[in-house]
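The complex appears here without one of its protein chains, the remainder shown in place.
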Amino acid sequence: MSAAIEGSPNACEPLLRVEGLRTWFPIRAGILQRTVGNVRAVDNIDFEVAAGETLALVGESGCGKTTVGRSLLRLVEPQAGRVLFDGVDLCTLSKRELIPYRSDIQIVFQDPMASLDPRMRVRDAIAEGMRSFGIGANAAERTERVAALLERVQLDPAWMSRYPHEFSGGQRQRLCIARALAVEPRLIVCDEATSALDVSIQAQILNLLRDLQQDLGLAYLFITHDLGVVRYLADRVAVMYVGEIVEQGPTEQIFERPSHPYTQGLLSAIPSTDPGRRGISARVIGDVPSPANPPDGCRFHPRCPQAFERCGRERPPTYFAGEGSSRCFLSDPAAG
Amino acid sequence: MIGPVLRIDEVLTTFPAAGTRIPVVDHVSLEVHAGEVLALVGESGCGKSMTALSAMRLVPKPGRVESGNIQLCGRDVLALSVSEMRAMRGGEAAMIFQEPMTSLNPVQTVGAQVVEAIRLHERVSFVEARKRTIEMFDRVQIPDPEQRFGAYPHQLSGGLKQRVMIAMAAAMRPKLLIADEPTTALDVTIQAQILELLRELQRELGTAILLITHDLGVVNELADRIAVMYASRIVEQGERVDVLASARHPYTEGLLRSVPAAARRGEALHEIAGVVPSPSEWPAGCRFSTRCDRVESRCGDAVPTSTQVAPGHTVDCFVVADEVAQ
Amino acid sequence: MSLVEPHVLSNIVVAVLLGGAVAAFAIARRSDLWSQAGRELIGRRPIAIGAIALFVSVAMLDSVAWVGGGGAAGNVLEQSRPRSVVDRMFAPDFKEKSYSAPLADIEFYGGADLSHPGSHLLGTDILGRDVLHLTLKGARVALLIGGLTSLIVIPLALLMGISAGYFGGRIDDIVFFVVSTLASIPTLLLLIALIMVLGHGPVQVCVAMGVTGWVGFCRIVRGETFKLRELDYVQAARALGVSEIGIILRHILPNLMHLVVITFVLLFSGLVLSEAILAYLGIGIDGSWGQMIDQARDELARDPIIWWNLVAASTALFALILSVNFVGDAVRDILDPKTLGEGE
Partner (left out) sequence: MLAYIVRRTAYGFVVVLGVLLLLFALFFLYAEPIEMARRAVGEKAPPEVLEQWVVNHGYDKPTWWNSESPGDTMLVDHFRSMLTFDFGRSDADDSPILERIRAGMGPSLSLTLPIFTVGVLLGVGLSLFVAYFRETYIDRMGVVLCVLGMSLSILLYIIGGQFLIGKMLRWFPISGFDASPAVMLRFLALPVLVGLAEGLGGSIRFYRTVFIEETGRDYVRTARAKGCGDGRIMARHVLHNAMIPILTRVVVSIPFLFTGSLLLESFFGIPGLGSMMVDAIHGNDFATLRAMVYIGALLFIAAQILTDIAYTLVDPRVRLA
């Protein structure tokens, strides 16, 4: 948390503010390989994450949620928009200027197998970030910190000279969290961090993340498709559909009074484990359209049970109501 | 029909590892009755898929079924000849898999693959088989079935591919459908569609389903009865409502309580401590004893047997057995 | 004239190689992964490894040479010539006039008495040289071909492949063009053309083989780097502020090392076999088994047949290549990334 604080303009500013973020991937074709179109993975989205808060970014596969996470860290380069971290626009920085800010935002990935270098001992993997940010004066001190971190994520510090393949999936995810924590970040992007785990292990990791947040005041951007996890963990929710955020609001509101038909369909499709509540409904019909060729008008209208003529013609703007927002004509306060 | 569609009795399936053979299915017994849905639930690596593959005699090569008895539609699976078994697969018993992306042959049209499934079992002309395939496509609600007949798998979405798999499996009106994690790779909205479709088909064709999944929500949606597996053994079995509402085995209980959707926000989730032990670390007695919060000294010594806690509801646990006895 | 006498240079090379081997062994011992792989390899292929070790030691012993000691008395030229440890295992004038059969007492043609009756274990060749001695000396040539060429191929392919795969863009375009140009020329033709132009000689042959051989490995490295670059742990390292060079050295290169080992082993047998073809075409390396086979092939037409020459060289060649191939198979199984990374 070193350099970022200096640039902080005022206290009301959220930790992270994303404005008009756009990450497109060009499609090339033809003899000269000219760009003939774009995969609109992330298409003009805005959101904020306050310090110590959890924002869940929810959506189905291919909706662009993963690209959002990677664009924030500039692991993929966004085309347009601003990523303001503590008031500093990360997108305008050169690669070199970006490096000191990297310690503030860290990421935990979905696949615990691919997230750790199989040929690097756990100690070296966790200490790697400390070395690049000059945390810890010498090797001995860093080793001490690695031990503390392992303990923090409930792993035996004696295991630090082992290799990743000696750990189970859940343990590896703990290692990834320890690696992220090693550089003292203020925001962690959890990209489907618990999706590959079994339920009982997922519970352990979710509890750990919650404890860490309480103790260290971390903010999370929690990217997932699992609404059960969202309901348990998130303060606020942003629902993505084909590169756009279609609804945003506090968790209670999203789950109790969803206003966008997509959110409603999504919620009604989650099977419950309560034996008294059976009978999900497949309200949302058909398949997710390709982000390379999204439908005109509202991107959800071909699958929407409540679509009407205007939806195919016009793109709905974002309507704000209370603490939430929705991108649907039905949410237009003027229409009543 | 008299008797269950599938009856697995004390089946032991092993794989070779480090000089010995490790049981992946350890004396598992279960029955699937005509028209019912039995869900086999457990975490990854617990042996639920291997149980299903054993029933179809499809255990991949170094593994093999060592002992036990498997009756499929009244016939002894382990005693059938290769060609009889082949006629059984896709005929009386069909299977669908988790990954619709890779489970279809990428270089054949989806239509041809369903046609093959039909013509392997019935001497019909290609034209006739094609007609029936298109009917099947229509039945599993594939839009434009005529057109989709000539499509290659990569041209279809995951949901459509799973529908093709279901059409292929249902083409011969099997008595048993084994669905191995049929919706795990799909998005929630697509999962809802597929679950609805499976339910409809089951009602219309009267097919019994052995549903293999780790998702307790999916189980609740589709199952009539539930069998819970842990470390290659079945630990609890019973009616859906019994198992989900009044689970008795500490593992089932813990599993249900660690589902985040069921928990209240801000409260800590229930955790099952530790990790699933690897086969080399299995304790001698109850395999859950290393993680159980109700463990007693005897649990590590002997293997608990099934105790009936309610009609049709059995639990393999010493502690529960004592409670019932009192 | 070179600054250093050839045999002195050879001695230095042996010293460097031994030092390198000790260092590599020490590094591998510190890494559980490599030492475990090594133990497994020895467990699986003890005989083949033993055979290779034997060939390597013969080649090493044949590379350590010094002047003086022994030599026919009075023959100053003989005395001033450096002789290796292997040479010293045979008497300095261990020669006949022409062919003699294994352990024979008389010459094969004409039946004249031999100067060393009954002591040529594998007979002598047309010039009366001891076949066993020649065969042992062939080991050094074979290992020279494999070793020197790999020394060219592996660093070149790693450098080009990693930079193309990791940085992409223009660098990739250039590397890809060079690779596809070289790969378009049928290997043997390019090899011949290169040797014709560079001239004959061991170094030239190895350079030519290196130029033709790096292309395939470069493609593999490029593809693998491309995959590694996208992996989550590389992305995580980037998020942790590790520099590009740091990522390449700490994450990409170590994860390519198994490919280097596999390639080295598989390349080796191919190179030695190719040299045999070149030897037949008259552009091989002097003293190689290929050359011995080439010289011996006319002798089969003689009646009675002179077989020992051919059999000795081809058995040695076959034994080495077979051992290397068996070890190569095992190495590929053991180091395959599919078996790595997956926990118990």
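A, B and C are the chain letters, set down in written order, and residue numbers restart from 1 in every chain.
We adopt the following convention: a residue touches a chain if its C-beta (ideal position, glycine included) is under 8 Å from a C-beta of that chain, and two chains touch if they have at least 3 such contacts.
Model, not experiment: these values are computed from the prediction.
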Query = Since one chain is left out of the picture, which of the remaining chains does it touch in the full complex?
reply = A, B, C
Remark   = Per the whole complex, from B:17, B:120, B:303 or B:321 the residue touching the absent chain is B:120
Request  = Among C:156, C:190 or C:253, single out the residue that touches the unshown chain.
outcome  = C:190
Ask   = Which one touches the absent chain: C:32, C:172 or C:329?
value = C:329
Request  = Could you tell me which of C:98, C:119, C:243 or C:314 touches the chain that is not displayed?
outcome  = C:314
Task = Would you write out the residues of chain A that touch the absent chain, in ascending order?
result = 29-31, 33
Query = Given the full complex, what residues of chain B touch the hidden partner chain?
reply = 56, 58, 60-62, 82-83, 86-91, 94-95, 97, 99, 102-108, 116-117, 120-121, 152, 154, 165, 168-169
Note = chain C positions in touch with the non-displayed chain are 177-178, 180-182, 184-186, 188-190, 192-194, 196-198, 269, 273, 276-277, 280-283, 290, 293-294, 297, 300, 310, 314, 317-318, 321-322, 325-326, 329
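Note that in this section only the chains that are shown with their structure count from here on.
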Message = If each step moves to a chain the current one touches, what is the fewest number of steps from chain B to chain C?
response = 2
Task = Could you grab the centroid distance between chain A and chain B? Build each centroid from C-alpha atoms only and quote it in angstrom.
result = 33
Query = What whole-number Å value describes the gap between the mean CA coordinates of chain A and chain C?
reply = 52
Task = Two or more other chains in contact with one residue: find those residues in chain A.
result = 168
Message = Using the touch definition from the top, list the residues of chain C that touch chain A in their complex.
response = 31-33, 231-233, 235-243, 246, 250-251, 254-255, 257, 337, 340-344
Key: Contact set on chain A toward chain C in their complex   = 70, 73, 75, 99-100, 102-103, 105-107, 109-111, 113-120, 125, 128-129, 132-133, 163-169, 176, 179-180, 183
Key: Contacting residues of chain B [partner chain A, same complex]   = 43-44, 157, 159-160, 187-193, 195-196, 214-221, 240-241, 244-245, 254-256, 258-263, 265, 268-272, 275-276
